[in-house]
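My structure is below; once you've seen it, I'll send some questions.
One protein chain is absent from this view; the other protein chains keep their places.
Showing chain A:
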Amino acid sequence: MTTLDINGREHTLDVATGTPLLWALRDTLGLTGTKFGCGAALCGACTVHLDGQAVRSCITPISAAAGKKITTIEAATDGGDRIGTAVRDAWVKHDVAQCGYCQSGQIMSATAFLKSLPKGKQPTPDEIDAAMAGNLCRCGTYARIRAAIADAARTIA
């Protein structure tokens, strides 16, 4: 049994402790907003926050997530988080998504990045690219991802 703090609620799971957080979220708890893309931390589709840090849930065993605050796309964009909400709204405003499959991970990376900036600091284009370099998008939505992050940064300033 492993107890996890997910989106502010405790869940006790009867799965092997080596199970990646991704599959505990998706298959055990039904939180399917977090996506499976590569299983090897190469594409970023499975990005969630552990104590506010962006991590790849596909290679993070639940044993490593226990005792930490886990935040998934569902909670980051439900309106309760100021920066997550700003990112979500910027994504909608800039019509970022195409197929949309990678966008949960993109939004989680972008949100963690904006949270990591000193208050009032506006990211440079190079900083945005560096923060998002681990998230693949086969549809090629990168131009709008850049615009949406810059816009969200201005909104929360």
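In this text, a residue touches a chain if its C-beta (ideal position, glycine included) is under 8 Å from a C-beta of that chain, and two chains touch if they have at least 3 such contacts; residues count from 1.
By definition in this document, contacts and distances are computed from a predicted model.
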*asked:* Can you match the unshown chain of the complex to its UniProt protein name from these: "histidine kinase", "Ethanolamine ammonia-lyase large subunit", "ABC transporter permease" or "Molybdopterin-dependent oxidoreductase"?
replied: "Molybdopterin-dependent oxidoreductase"
*Of the residues listed, A:97, A:114 or A:153, which one is in contact with the missing chain?*
A:97
_Contact footprint on chain A, counting only the chain that is left out_ = 15-16, 19-20, 23, 26-28, 30, 32-40, 42-43, 45, 72-74, 77-78, 88, 91-92, 95-104, 107, 128-130, 132-133, 135-146
